[in-house]
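Read the structure below first, then the notes.
A single protein chain has been omitted from the complex, and every remaining protein chain is retained in its original position.
Let's turn to chain A:
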Amino acid sequence: MASELTSHRLPQADEYYYKQTNNHITPRDNEIETGADAGAYFPLQPIEKKLCAYTFGLGIILLFIFVIIFKVL
């Protein structure tokens, strides 16, 4: 299944809509999948915190740079 996702033809959004409309994913499926996830929860790992902090920090720094460029130049 995972290899299918990384093959030349990725599933496209319209296919997901089609599946939704035709009840291929039921409320029972939703419950099973999200319920299974609830049991597998673990707290934020340091690498996740780093990823989020660096991403957010870069966003803020670039925001200042862009604003200065657009307002001053």
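We take it that contacts are C-beta pairs under 8 Å (C-beta built on N, C-alpha and C of every residue); 3 or more make two chains touch, one makes a residue touch a chain; residues count from 1.
FYI, contacts and distances are computed from a predicted model.
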Notebook entry, point to check: Looking only at the UniProt record of the hidden chain, which name from "NitT/TauT family transport system permease protein", "Stage V sporulation protein AD", "2-oxoglutarate oxidoreductase" or "Sulfate exporter family transporter" is the right one?
Noted result: "Sulfate exporter family transporter"
Margin query: By the contact criterion defined above, which parts of chain A meet the unshown chain? Give residue numbers in ascending order.
Written below: 1-2, 4-25, 27, 29-31, 33-34, 37-38, 40-42, 44-45, 47-48, 51-53, 55-56, 58-60, 62-63, 66-67, 70
